[in-house]
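One structure is given below, represented as structure tokens, and several questions about it will come after.
The other protein chains are all here in position, but one chain of the complex has been omitted.
Just so it is clear, A and B label the chains in written order, and each chain counts residues from 1 on its own.
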Amino acid sequence: MALDDEPRLGCGRSIDRIWTTVDQPPNAHEQTCGQCQAARSRLRSLREATQSLRESDVHNTDLKPRSGVKSSIMDVARAEIRRSRRILLASNGNGTTEISEQALSAVIRLAAAEVHGIHARRCRIEIASASSDSSAGDRPSGYPGLVGSHLVIGLRVAVAPDINIPRTVESLRQRIITAVPAGVGISAGTVNLTVEDLYDV
Amino acid sequence: MSEIPLQSQVITSKLVASLAARTALETPGVLRLEPTVQGFLARLGPAALQRLYNPASQDGTYRDDGVRVSINDNVALVHLDIATDIAYTALNVAEIVQQRVRENIGHTGLAVGPVDVTILAIEPPPRARVR
Partner (left out) sequence: MEHYGHGYEPEPGLDEGSIVARAQDGDLRAFEYLVNSYQDRLFRLAYRMLNDRGDAEDVVQDALTASWRGLAMLQDVQAFGGWVYRLATNRCLDVLRKRSTRTEHITDPQDILSISMDGAGSDQLADPAYEAERTARDDSLTRVVNTLPPEQRACWLLREMHGRSYAEIGVTLKISPAAVRGRLARARIQIAEGMSEWR
């Protein structure tokens, strides 16, 4: 009794069961049970009323917050945004050139957007100094900037369920390796890709 | 005040700032000057509000969205925050901006210090974003 949390009518019929079968013809018990018949008829009107209210609420232009609500939310977000890290690209007699981490990750995201079946998610950018990374000597050189260090790009992605993941990830890597020098002017360094999810098409 | 008398004419940090901003905006690959979060915050407080109406502050620094200029001992120091077009290489764009801004400021008779550039955004050009 204590275990049975399911609300029932006096006749023992589960209310939830009546609700889920309210659009079907009454069963043998429901045909003869007065309680069930009354409940069925009321629940059927409730179902219509519920649907009607849901639709009118969704379309009711008065049931929206004032535009000031969104501005306040965005003001707080803007004021509290962590200052995006700046990466020094070049420094010479004319002055220094820095790039924000966000601008750099935008280039990576735009590159990822060109690869079919890939949705870019979180993107992390680290700077590895050459002295602390033995593999740095192997990286392709010939691009200015980031003297004595290189980028380590960590991008997480969701993929479409119907793609060849290894092949797609490899073409994503190639896109990034091409796009970063073209859009920014430095080598992409190390590109670490993680497939974290499938997205629904 | 921030006005620096120079050869009977007056070069203000505000003038240098508008020169630098215009030069940057005329450089191919620059989409716009980028207002920073700091700039936004500066617009909030009453003290900042005062600065908005009187942008040239006591220390001779001029701030506007995307450009900061100070003049010390007749040397102009310029900082620009820019957004660039993905079709261009941002580092090259920044270097061209630095050269041109230095040239144009040089024409005012001021000595030119470093022109520091921060690339705050890289985007497709506006037309390409329209579907």
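Everything that follows uses one rule, which is that a residue touches a chain if its C-beta (ideal position, glycine included) is under 8 Å from a C-beta of that chain, and two chains touch if they have at least 3 such contacts.
Remember, predicted model here, so these are calculated numbers, not experimental data.
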Checked against the full complex, the residue among A:Asn60, A:Ser129 or A:Asn192 that touches the missing chain is A:Asn60
It is residues of chain A that touch the chain not shown, namely 5-7, 14-16, 19, 39, 42-43, 45-46, 48-50, 52-66, 69-70, 72-74, 76-78, 80-82, 84, 102, 105, 109, 113, 119-123, 156, 158, 197, 199-200
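What we mean here is this: only the chains that are shown with their structure count from here on.
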Chain-centre distance (mean CA atoms) for chain A and chain B, in whole Å, is 36
Per the touch rule, the chain B residues reaching chain A in their complex are 37, 40-41, 44, 78, 83-84, 86, 88-92, 94-95, 98-99, 102, 114-124
Chain A contacts chain B in the complex at 78-79, 81, 83-84, 86, 89-90, 93-100, 102-104, 106-107, 110, 144-145, 181-186
